[in-house]
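Just passing along the structure, written as structure tokens.
Every protein chain except one is present and positioned as in the full complex.
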Amino acid sequence: MNISAIQSAPAAATAPVVAMRGVHKSFGPLKVLDGVSFEVARGEVTVLIGRSGSGKSTALRCIDRFETIDGGEIEVCGRRVDDARLDLRALRLDVGIVFQSYNLFPHLTIEENITLAPHAVKGVPKAEARALAAKVLAQVGLEEKLHAYPEQLSGGQQQRAAIARSLAMQPKVMLFDEVTSALDPELTGEVLKVIEALAADGMTMVMVTHEMGFARGIADQVVFMHKGKVHEAGPADILSSPSTPELAQFVGTGL
Amino acid sequence: MGGALNLNHLLFLGHGALWTIGLSVIALVGGGLAGFLVALGRVSPSRTLRLLAATYVQLIQGTPLLVIMFLSFFGLAAIGFNISPLAAAGASMTIFVAAYLGEIWRGCIEAVPRPQWEAAEGLALSRTQRMVKVILPQAIRIATPPTVGFMVQIIKNTSLASVVGFVELTRSGQIINNSMFEPFLIYSIIAVVYFSLCYPLSRLSRRLERTALQKKPALA
Partner (left out) sequence: MGLELDFSVVLDRWRSLLDGAALTLELAFIAVVCGAVIGVFGAIGRRGGNPLVERLCGAYVEGIRNTPLLVQIFLVYFGLSSLGLKCSAFTVAAVALTINVGAYTTEIMRAGFDSIVKGQIEAAEGLGLSKAQIYWHVIIWPGIERVYPALTSQFVLLMLASSVTSQISAEELTAVANYIQSETYRSFETYIVVALIYLALSFVMRFGFWLLGLALFPRRRRLGTPL
């Protein structure tokens, strides 16, 4: 393991929003996470990269408790996610997650998709929720699709709507799980632009992605995972000058 | 004043159960043959045949089996055709089963992938040859799970034959009850017998469906 140029965190002024410490996880006999540690500070964009099976998606899902861990600690917004007594609802108010397959609710309009959670979970009155929906949709550039159904939107539009749906809950940190991998190439740009704008606004983010060029531009921290371990971590320029042969090969093959 | 449930009663129920199975077989065979014709009619190139078959199916599927039974037994008797309860029950079940199995089998014929039809046409087979050699064999395989499942419906529906006096399992129970007056016990036993006839078929049908899903469909 070779950690190069660990970025100097602002001296203890703010605790990390996300902290993984020595996380272990197995699916049966298969060890997927083998002592994973990294931290994400407020307003920081961390990009997880690695081959399929390196454990990056699993690590991301563990942050929002979609997988439970076998060992180690995960702390998100001051809460211990690995604690069995965790208030899941409170965690998910703080964490927004966007999936590879968008997972919009097909039987609801885009507006209803967005207003559902604020109204049902936070008790926001319907009229206010609708105003909020219009606002976040405008943020992702889809204000005219308010009353459309997901099947009437392109893949890129659906993914942007899914981002808006998560944004409406005003999370403290956003997780993106390979959100452009299922899209046709010409549609990825519109989604990446939205993510870029969010980062510029100061949203704390953890992203799993294959888009190396995008990662180079947006990441404050890149975490390269290999065989369930954090193989190399540092600022975005480790992609141009990798210290380990595995990362060099990974970036070279452009996977 | 009724006696306790004794061996004679159980034998009588067993005899009724045998007739339940017998009537079910008659319905399956008769209804199966007729249903096959109905299915062929539904996919026939002749518009008249298609219309006739469709009308038949709509009529029968929109009528309760009980009414068909009454019609065949009391209705025919009233206009001069006296037939036995067995004949009435058998005819009613055949008519009923033909409509439902015909629809199920039509669906299975249509479920054979289009490329199969086209391949057979491309080989210059006549329509009959196409049906017999290419389509039907595949349709039969698709049809096996739902047909086995429908056999459960047939067995259950034979209970209605009791209403026209045919002595199958349910009627046997009614007869015993007239001397014993333990209706809840008797009908519970009858329910258990029906269950032991039907449940294995239900399980078999589900297992067939699972294996059918796992097998890869033949590529064109």
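Labels A and B are assigned to the chains in the order they are written; within every chain, residues are numbered from 1.
Here, contacts are C-beta pairs under 8 Å (C-beta built on N, C-alpha and C of every residue); 3 or more make two chains touch, one makes a residue touch a chain.
Values in this document were obtained by computation on a predicted structure and should not be read as measured data.
Participant: Which one, A:92, A:135, A:172 or A:227, makes contact with the chain that was left out?
Facilitator: A:92
Participant: Just one of B:29, B:51 or B:67 touches the chain that is missing; which is it?
Facilitator: The single option touching the absent chain is B:67.
Participant: Considering the complete complex, identify which of A:56, A:130, A:145 or A:165 is in touch with the unshown chain.
Facilitator: If we include the chain that is not displayed, A:165 is the one touching it.
Participant: Can you work out which residue in B:5, B:21, B:40 or B:76 touches the chain that's missing from view?
Facilitator: B:76
Participant: Residues of chain A in contact with the chain that isn't shown?
Facilitator: Counting over the whole complex, chain A touches the hidden chain at residues 64, 66, 88-89, 92-93, 95-97, 99, 101, 103-109, 116-117, 120-121, 149, 151-152, 162, 165-166, 169.
Participant: Just the residue numbers, please: which parts of chain B touch the chain that's not shown?
Facilitator: So the residues of chain B touching the unseen chain are 58-59, 62-64, 66-68, 70-71, 74-80, 152, 156-157, 159-160, 162-163, 170, 183-184, 187-188, 190-191, 194-195, 198-199, 202.
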